[in-house]
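Here the complex is missing a single protein chain, while all its other protein chains stay put.
What follows is chain A.
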């Protein structure tokens, strides 16, 4: 193991030079890191573009998996819109004795207004009630044939509290008032509607989770194939000192592009679907005298959907590559 002095001197010189070349500043490392990110973002996009059909199919699979929960969510959104309208009408109706005169009805209204926990009251006289009934249902002929007005005068009472229990107690109290034949609080069907919308929320959540899992699987499987096809490259760069992050990076970008592309396709599908459905729904709604239109996903919803799909693509890719990297760690 004898060393020639000449070599020793040279090797020390060489190792000093080597040490200097390894003194890389934090700034230059950051710049290199950013440069590699940029390169991988572009490079992975080129790879996808080289196989347009396969890429489009993967993105479409992601889009379909995104469209279903998204449209359910939109449907639920419109139901909630309905729900919030009804929330305002969490009011009660006092049906007055039909025998009462109009001035007596006004007296009762004043008395009701004097009660505690009342936000507002509105008296609908028997005549006014009949008129709006005729207008709304277009049954003027049928009603005109009647001799008497069959409708009682009613007082719409808006309770101050939204609490169902308080409203219930109030309704019972007002029902005891003289001249009030019945106090009806439409809690039951309001409650049912709320349960229905809770059910809807849960269904959307369940579908959302399932389809998110679907996106993860689609991206994960596609990335797994990409990893397989570049196995040799991964092994070579790992042999010459690539970190896991370096190896992962191109695949993560592929996942991001798949997710983003799938999200954009999903938005296009949602827009097309809305257009396609809007004509019959408008017709249907106008038949019911309503101005209901299908809710669009909107800017916020679009951004949220794109973020979700991109994140899912990223996570799916991460899982697929990490599994492979674990395989090639030293044992």
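FYI, contacts are C-beta pairs under 8 Å (C-beta built on N, C-alpha and C of every residue); 3 or more make two chains touch, one makes a residue touch a chain; residues count from 1.
The rule we apply is simple: contacts and distances are computed from a predicted model.
Selecting from "Cell division ATP-binding protein FtsE", "Cation acetate symporter", "Oxidoreductase" or "Branched-chain amino acid transport system permease protein", the unshown chain of this assembly corresponds to "Cell division ATP-binding protein FtsE" (UniProt protein name).
Per the touch definition above, the residue from A:53, A:99 or A:240 contacting the chain not shown is A:240. Against the chain not shown here, chain A presents residues 1-3, 7-8, 10-15, 17-18, 21, 24, 28-29, 31-33, 35-36, 232-233, 235-244, 246, 329-331.
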